[in-house]
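Only one protein chain is missing from this complex, and each of the others stays in its spot.
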Amino acid sequence: MVRPLGFLVGLGFIAALLCAIFTTPLTNEPNASHAFHKEPKHLALSSDGLLPHWDKAKLQRGMQVYKEVCSACHSLNLVAFRDIADLGYSEGQIKSFAKSYDTIPSINPDTGEPSTRTGLPSDHFPAPYANETAARAANNNALPPDLSLITKAREGGKNYVYSLLTGFQNPPANLPKELQPPTGLHFNPYFANLNLAMAPPLHDGQVTFADGSPNDVKAMASDVAAFLVWTAEPKLVKRHQVGWAAFIFLLIFTGLTYMSYRNIWADKKH
Amino acid sequence: MSFPWAKPYEPQHPLMKWMDEKLPIPRLVYNATGPGYPVPRNLNYFWNFGVLAGAALVIQIVTGIVLAMHYAANAGVAFNSVEHIMRDVNAGWFIRYAHMNGASMFFIVVYLHIFRGLYYGSYKAPREMVWLLGVVIFLLMMATAFMGYVLPWGQMSFWGAQVITGFFSAIPVVGDPIRVWLLGGFAPDNAALNRFFSLHYLLPFVIAGVIILHIWALHIPGSSNPTGIEVKDEQDTVPFHPYYTAKDGFGVGVFLLVFVALTFFSPNLLGHADNYIPANPLSTPAHIVPEWYFWPFYAILRAFTFNFLWIDAKLWGVIAMFAAIALLFFLPWLDSSPVKSSNYRPLNRIFFWLLVLDVFVLGWCGKSPAEQPYVFLSQFCAAYYFAHFLIILPIISRIERPLPMPNSITEAVLAKHADDKSAATA
Partner (left out) sequence: MASETETTAGIEDGVRRRDFINIAAVSFAGVGAAAVVLPLVNQMNPSADVLALSSTEIDISAIQPGQAIKTSWRKQPVFVRNLTPVEIAEAKKVPLSELRDPQTIDERTKPGKENWLITLGVCTHLGCVPLGAAEGENRGDYGGYFCPCHGSHYDTAARIRKGPAPKNLAVPPYEFNSDTVVTIG
């Protein structure tokens, strides 16, 4: 009974699929934007690979770029001031860094009115806008995304961030009219829709680094991408260190279990 | 039940004797996974995956209970509570990544376990019940994994919940009310998140219960083996302990090596970038895909693009996707060949590997965007999937001429070793 019924059911599914095959066009609708879209450029960082480490000076520069440029529009909600100890700052430096922010939302203890206070190490980086509506209102209805997880939340990660920041350019001459950037948008071949609301944020020499490092657009983009790798995955270096210890331990363990297995089976043919 | 030559449990220590009289758990363990369970001596490494699936479940339950101590199932804070685990909780990043990749490891070993069963005919009499319970476990796993993926409340979580509960709206008349009932709202929100968390916590224990039944049912006929010939006498078997505990110990070592490599060196390899964006009910990601272990079924769902007969394409897709799993329940009766192992079934062996290829292609299509050639490939491969189980298998099990088989497991083992020897001297 099962087999004849199964046979009929099978034929039903196959018939439905054959109809689907014959009614589906075999060619894709042409998508013009694909031709102009580019894969992200590779950015090599010390946090890559199986033996990563943080380049602390670079992360500090990246944080400076974030603070002086990106933070005008982008929040960094998940990162607390105390976290930047990873970047090589001392407790005192963190305290004064936190104190340099005087826009931490607070409540006036006497009146109960909303107010602001200076930052403490336990506070998170304050957001530039009070809420999404305010952020959209200030940016022509485009929402600047939070940057805490951006290198994990975009395909291509750090490469994407670096390519996007360095990829602003004039639209190519053969760009079809419907793909031309509308007013207020900017052409960037690394962005999925080719035209994005963010204006080119970096300009050569915009940020002055205390250590005299190069401050052209590429250098700053690379520094801030490195910083955003850290904000997205602050435990990355520790994870690899623990991982190697666990992996080597398990290699020995697996070797021993293999020997034990061969041992116990030594007198049994199987 | 067991074979007559199974080693009887004879506690020596007075405490163990006392325990045996009051609550004979040691006896149960001894007879189930100890020296009291005789197992065919010729099992190959594919027989390791059952134990490994059990290990994966234990890992998921332990890490899951710990995560639940820090996770907050509230749509407003769920995403940030996961990031709190990743950043601030002691070793939280390790526990969360272990749970995330533990789910993938669980599915990897269970898929290998299922394909082992398909190749070696483990679903055939007298082990039909073992197979049926296994399919139940597989269904429960899929439900648990789906609800777990919703919990971080990222973009893929949200839209996964939206799409999967959308299946139910394909049911005529009652579909929409059922979907609203499942979600406790008109779109995934706090109510859905809370109930998914509750069920995600419950179902693994249900799975553990069905696993006990699965093992119980297995112990009645005893384990199958690569020849598919049933055990005849004591020579054919070895006690589970120490022989297979040792072999499983090695299996666990290899499993953990892969698991550790994934968890520590590439924890997001099998995940999706969009799930690091908080859920946004107003904007769907450009390309939504489920987790890898659902890709073949997702491809089957999407393959149906034609309103055939009086059923529309959407309902066809949903029915076909569920049927793709449900037909496994009928497998012991679809395949009527008395020979179990495909080692002796030349025709079935070819079609088995074609099925493996078919499922891989379906998986690849499920991962890819709904464009050509993936649409055609998924339509073709979905048709082949149903053809394999519902048409090809019943036919070849009738017409196939099996290869000559050894008389017993021991004979097969000795013949193999004789071959090795002659090959070595040649």
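For reference, chains read A and B in written order, and residue numbers begin at 1 within each chain.
Simple rule for what comes next: a residue touches a chain if its C-beta (ideal position, glycine included) is under 8 Å from a C-beta of that chain, and two chains touch if they have at least 3 such contacts.
What you see is a predicted model, and the numbers here were worked out from it, not measured in a lab.
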{"item": "Hidden partner chain, touching residue among B:Ala73, B:Val89 or B:Val375", "value": "B:Val89"}
{"item": "Hidden partner chain, touching residue among A:Leu50, A:Ala72 or A:Ile252", "value": "A:Ile252"}
{"item": "Absent-chain contact - pick from B:Ala6, B:Val51, B:Val66 or B:Leu334", "value": "B:Val66"}
{"item": "Hidden partner chain, residues of chain A it touches", "value": "80, 82, 121-122, 246, 249-250, 252-253, 256-257, 259-260, 263-264, 266-268"}
{"item": "Absent-chain interface as seen on chain B, which is shown", "value": "62, 66, 69-70, 84, 87-92, 94-95, 241-242, 246, 249"}
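The rule we apply is simple: only the chains that are shown with their structure count from here on.
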{"item": "Cα-centroid distance, chain A relative to chain B, in whole angstrom", "value": "32"}
{"item": "Chain B residues within the chain A interface of the complex", "value": "41-43, 80, 83, 86-87, 93-94, 97, 238, 242-243, 246-247, 249-250, 252-254, 256-257, 260-261, 263-265, 267-268, 273-274, 276-277, 286, 303-306, 308-309, 311, 313, 316, 320, 323, 327, 330, 333-334, 336, 371-373, 375-376, 379-380, 382-383, 386-387, 389-391, 394, 413-414, 417"}
{"item": "Footprint of chain B on chain A - complex, ascending", "value": "2-3, 6-7, 9-11, 13-21, 23-28, 50, 78, 83, 145, 148-149, 152-155, 157, 192, 232, 234-235, 239-240, 242-244, 246-247, 250-251, 253-254, 257-258, 260-261, 263-265, 268-270"}
